[in-house]
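The complex is shown incomplete by one protein chain, all other protein chains being positioned as in the whole.
Each chain gets a letter, A, B and C, in the order it is written, and its residues are counted from 1.
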Amino acid sequence: GAHGKERSPNSHCTRCPISSQSPGDSKVVEDFRRRLKYFFMNPCEKYRARGRKPWKLMLQILKIAIITFQLVSFGLSNEMMVTFKEENLMVFKHLFLKEYKDQRVDRYAVYTKTDVYGHIYYVIDRNLTVGNHAYEKIEGEYTPLTLCQEFFRKGSISPGNDTFDIDPHVDKECISVYPLEPLENKTLSRDINFSLDFKRLLSVNIYLTLKAINLQTVRHHELPDCYAFSIIVGAGKNNHLLLFDSFVILACFTSLILCTRSVYKGSQLQFHYTAFFHTYFGKTVPWSERMEFVNGWYILIIVSDTLTIAGSALKIGIQTKDLTNYDVCSILLGTSTMLVWVGVIRYLGFFKKYNILILALRAAIPNVIRFSCCAGLIYLGYCFCGWIVLGPYHEKFRTLDKVTECLFSLINGDDLYSTFQKMREKRYMVWLFSRLYLYSFLSLFIYMVLSLFIALITDTYETIKVSFCINMA
Amino acid sequence: GAHGKERSPNSHCTRCPISSQSPGDSKVVEDFRRRLKYFFMNPCEKYRARGRKPWKLMLQILKIAIITFQLVSFGLSNEMMVTFKEENLMVFKHLFLKEYKDQRVDRYAVYTKTDVYGHIYYVIDRNLTVGNHAYEKIEGEYTPLTLCQEFFRKGSISPGNDTFDIDPHVDKECISVYPLEPLENKTLSRDINFSLDFKRLLSVNIYLTLKAINLQTVRHHELPDCYAFSIIVGAGKNNHLLLFDSFVILACFTSLILCTRSVYKGSQLQFHYTAFFHTYFGKTVPWSERMEFVNGWYILIIVSDTLTIAGSALKIGIQTKDLTNYDVCSILLGTSTMLVWVGVIRYLGFFKKYNILILALRAAIPNVIRFSCCAGLIYLGYCFCGWIVLGPYHEKFRTLDKVTECLFSLINGDDLYSTFQKMREKRYMVWLFSRLYLYSFLSLFIYMVLSLFIALITDTYETIKVSFCINMA
Amino acid sequence: GAHGKERSPNSHCTRCPISSQSPGDSKVVEDFRRRLKYFFMNPCEKYRARGRKPWKLMLQILKIAIITFQLVSFGLSNEMMVTFKEENLMVFKHLFLKEYKDQRVDRYAVYTKTDVYGHIYYVIDRNLTVGNHAYEKIEGEYTPLTLCQEFFRKGSISPGNDTFDIDPHVDKECISVYPLEPLENKTLSRDINFSLDFKRLLSVNIYLTLKAINLQTVRHHELPDCYAFSIIVGAGKNNHLLLFDSFVILACFTSLILCTRSVYKGSQLQFHYTAFFHTYFGKTVPWSERMEFVNGWYILIIVSDTLTIAGSALKIGIQTKDLTNYDVCSILLGTSTMLVWVGVIRYLGFFKKYNILILALRAAIPNVIRFSCCAGLIYLGYCFCGWIVLGPYHEKFRTLDKVTECLFSLINGDDLYSTFQKMREKRYMVWLFSRLYLYSFLSLFIYMVLSLFIALITDTYETIKVSFCINMA
Partner (left out) sequence: GAHGKERSPNSHCTRCPISSQSPGDSKVVEDFRRRLKYFFMNPCEKYRARGRKPWKLMLQILKIAIITFQLVSFGLSNEMMVTFKEENLMVFKHLFLKEYKDQRVDRYAVYTKTDVYGHIYYVIDRNLTVGNHAYEKIEGEYTPLTLCQEFFRKGSISPGNDTFDIDPHVDKECISVYPLEPLENKTLSRDINFSLDFKRLLSVNIYLTLKAINLQTVRHHELPDCYAFSIIVGAGKNNHLLLFDSFVILACFTSLILCTRSVYKGSQLQFHYTAFFHTYFGKTVPWSERMEFVNGWYILIIVSDTLTIAGSALKIGIQTKDLTNYDVCSILLGTSTMLVWVGVIRYLGFFKKYNILILALRAAIPNVIRFSCCAGLIYLGYCFCGWIVLGPYHEKFRTLDKVTECLFSLINGDDLYSTFQKMREKRYMVWLFSRLYLYSFLSLFIYMVLSLFIALITDTYETIKVSFCINMA
């Protein structure tokens, strides 16, 4: 089997004669050995040994093709939708926000009372002109624009003498404004009577519903999507590809059943082997040897298939029943496709020279995890320390997860200079601390931890190469 | 003990039989050996050997939990405060600075006399409108806004014919302006008589005091903080968590005492051992062997505990007695938390496979420091050279500490291209020098120094692995 | 020959006596051996052995010089042209686009109907003033400015109630506007009758033709280029260097013939050798040994020469016959020059200590490719997964090739922090997924894959060094 081969290709190695059994084995033992040997063969060897067609292998290859196709078509249609949404968002900002400008720093704030009123009236008075947008019409009548303010139920604050009296319950008050026909040349805001109590005010929101048709799809000879923009911009609807999704589910289901059967057969054989071993040698089989009967690649395929089935089912649901749980669907499909592609490494492992590399990586993992624990503790210590000391003075150390990301970026050589510079011109003690902190952290992680990682993996590779007697040069 | 184990796990190694003593040892020697052995056991082994409960270990684990909790709660409350302060700073800039715009280049300067007057009158005439801010009131009356100018006592400068006559003593002149009630619709600046003598002028400052209440905390059901914004924005006050801080101090104090006792016992044993060794073998114990009785981890815990106690005491002081030494407090608490987390590595060292990694890092440190000295000299030479030659032409080489940071960033792969580009279009000789300088520096440090670091650590790891007879694969 | 030497310098190595034949070889064998030996000599050795002048070597060195000269002169003239084009583009934007500003975000959009008309009339009314530009004149008369709109043949869209009725055929409608003499002080737009049907509109284009003369070349005593700017800015014309290009073609053609002859002779010798081997030893020559007769460097020279000839021919075509296939020409010339320079490594390989490095790189390639396959599969999996899940929320994951480039940049330490930050403030599940995704991907690739690459190449270098008995220190 592929799996056993990967771990102990003893037959190729003259220095490790452990597997060669004494000649006095009875026929039962010989039979069991043959069964074991067949179990641990890879598909090609099975075909050569007993002529069994590698159906499972073919199914997997087919699966890779169709799952990738499904993902790509899903991704492309999403790409078009997202672009349409972003362009519209940009248009809405320019249409409804007074004096809005495209800037790198995307801050848009109002600082005085009169400005607040000015901006609200501006929104109300806009009429849509360019593009295929229109206010929603329900039964021939435009849906109104809604203007709401949230405020504390009761509140009197006088910061001047440090006192306040607030009822923390939040009230909400809304008024509706009906849009005019585009042709009418007058402004709505004149007729509105609306005042804000700034002392108690928490937030002001304006809700309106627009509709648009994505005509770009007409050129691609697809059915155009209709979008209803409300506060949460709604998702589009595609009415095709349902059949293909069902086919994907079918293929994955078949693969799932076949792999589960193999795992089941493996565990059965393991029980027989344990019993057999106990009978003949009077010893129990060690745990590590038992685990060799469970093929890790099958587990990977089972997980991947389960995710694909769940994801495809959800995708059908989204396209037919107006579910909008897009995120879960994409996470399921994305993860499964990733696993499917990682699984292809298994087939590369059938070649000896590829196998050594995969084994080296696998053998290095326990050491890498152990070392990551040690390094992780120092990392965590630095995170806490940086957060509490530099947080108030440095944008990148403001929250704990920002610190984690910032330090991770730093040890990989990103944004060092700007991180150093942003601490400039603060009080001297904090400035000095930040220098000690950054230089010590970076020297430690870039030079010592990274080098030890390289030492660990180089060592593991050498060990694996020697123990498998393989000449790679 | 943990410490001896870490350095000489000879018992596991058949190739190093040095520690096995000859059988003819007398009973006294045997007794002393047993004492020594017990001393160098780790907590788990001590529990197994004599049933001693690992109280100290438990205390340390408890300490990690409560110190981390203390730090996180401190950090979160600071986060909220800093955000509030920054938002207010932004609001104040928009309110009080004429024609202020959010920009990436945060420069705000005035270039003509009329502009200077214009900007000063603008500040005076602003009335606060949005947000929970108010001018400070003392005994029912608003505190005045103060407008001050600093100038040389006497001065006549005529750059036109290269002469000046200046009395370098600096005088200060202030006038007070009382704010109007928000309802009054007139401007203050009309009534002010204020003129600047630009020839002698050094600086103009306007001082005003505002108060605000952070209502965001009301929603989190905490007591809101009151802030008094003067020139240095004041710190907020929290009146809870005092009890918890006291508990932290108590735990750290207990830990501090226990560890000091252990260190004391270690040094006592070391004196006995030295005397004993001298008596029986007639030789003095080498210094390196004596140092093994001092457990480095205990020293780390003692330092960390001292810092925590000082930090927590200061924190209580800040919260009760209006101390505002926030920076010292956060540096103390942050450093101690970092050390506590780094200390957890000790417990990982109880497992053999983790231990090897920690030992490799520790063994590599002397070589790394030695090599850093050599590399540091070359680095220093480049710093001086870059500062003096490129300083006048390149923003990043302007000051010596900027050069240090810039070169450190460069060797870790940050901002190379932009550093190269900023030297463009200067006179040819300097341009050529900058190229030689940067290419030589980068090639030397990225390719040679970094590689030698890797060589050093790989070599140390191999040495440690061989000498401890541990198979990591 | 250079080639054989590179692979088996057995004569220098006392430990590998395979090549020393038994003394009983007949004269035929001895003769054939001498022929083989001569074939595998490098040019210097051939000169020393039989006095053959290294004409081919000299030709190659000449070729490197003239090809590099050709490329540099081609590049410099292109540089001047591109700068002129870019400066003019900038001028045109400022002249013809209303309220155009130099910005980092190069977006220029119009959001309302009145703005659309305003911008169109602005273009029409501009008269050229500064710089050496003029409207094209054909037979004494200015060519007109053309204003075209594209729209669906029939279309009624009402997004308000989700319906549309569109004939997807696209119609185009143009009007011509003749420019006025620069002296006339009136605006053209007043006389134009032009209206857009926004419901059906797809695009509006304005075409005009300008001419300019690049006077900068006058100062360099070159013939100035004339440019005709139409929608696609036309390429300039140089009328010299034709002779030099022909010379390059000639040199490359000679080199091409000589190298083809050598390859032919090599394959002939290989056939003789195979026959000879079969006759004397009764064995067939293995495939790998046969391949040693084909000198890889000659193949490289042949490919490079072919590309140079094609590129130079195309370049002559561009300069004489108004072909504008600039891209193909530059790709051909660029690639060939690159290959020529890479080919110089062959001559360095004549020195033994250089050779070892080249051999180490060559020996590492198969392993590197094998390992890249494995790593590539995991990489591909991550690409698909990132595209589908993060695509809608992150600019850098929008299209599949952007994902590839982004992940490639990340593992080389570029833009980590900003990639992390751009995922902020999205819904929690996607945020969490993005963190898991990025941390796992980066840890895997930066620490494990890169380290294994280093292990592979270090190992190959050691192997090569040992097997060639060369002391490098």
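Definition applied: a contact is a pair of C-beta atoms (placed from the backbone, for glycine too) under 8 Å apart; a residue touches a chain by one contact, two chains touch by 3 or more.
Owing to the predicted nature of the structure, the values given are computational and were not obtained by experimental measurement.
Enquirer: Would you indicate which residue among B:48, B:265 or B:370 is in contact with the undisplayed chain?
Expert: B:370
Enquirer: Which one touches the absent chain: C:319, C:409, C:443 or C:467?
Expert: Here the residue in touch with the unshown chain is C:409.
Enquirer: Would you indicate which residue among B:76, B:174 or B:452 is in contact with the undisplayed chain?
Expert: Among B:76, B:174 or B:452, only B:452 touches the chain that is not shown.
Enquirer: In the full complex, which bits of chain B touch the chain not displayed? Write them out.
Expert: These residues of chain B touch the chain that is not shown: 103-105, 107, 109-114, 116, 152, 157-162, 164, 166, 168, 198-199, 363, 367, 370-371, 373-374, 377-378, 380-382, 384-389, 391-392, 398-400, 413-418, 420-421, 427, 429-430, 433, 435, 439, 442-443, 446-448, 451-452, 454-456, 458-460, 463-464, 467.
Enquirer: Kindly note down the residues of chain C that lie in touch with the hidden chain.
Expert: 68, 71-72, 74-75, 78-79, 81-83, 90-91, 94-95, 102-104, 129-137, 142, 210-213, 215, 218-219, 221, 224, 226, 326-328, 330-331, 333-335, 337-342, 344-345, 348, 353-354, 357-358, 360-361, 364, 368, 372, 396, 401-402, 405-406, 408-409, 412-415, 450, 453-454, 456-458, 461-462, 465, 472-473
Please note the rule applied: only the chains that are shown with their structure count from here on.
Enquirer: Could you name the chain whose Cα mean is nearest to the mean of all protein Cα atoms here?
Expert: Measuring from the global C-alpha mean, the nearest chain centre belongs to A.
Enquirer: Chain B: which residues touch two or more other chains?
Expert: Chain B, residues with two or more chain partners: 413, 454.
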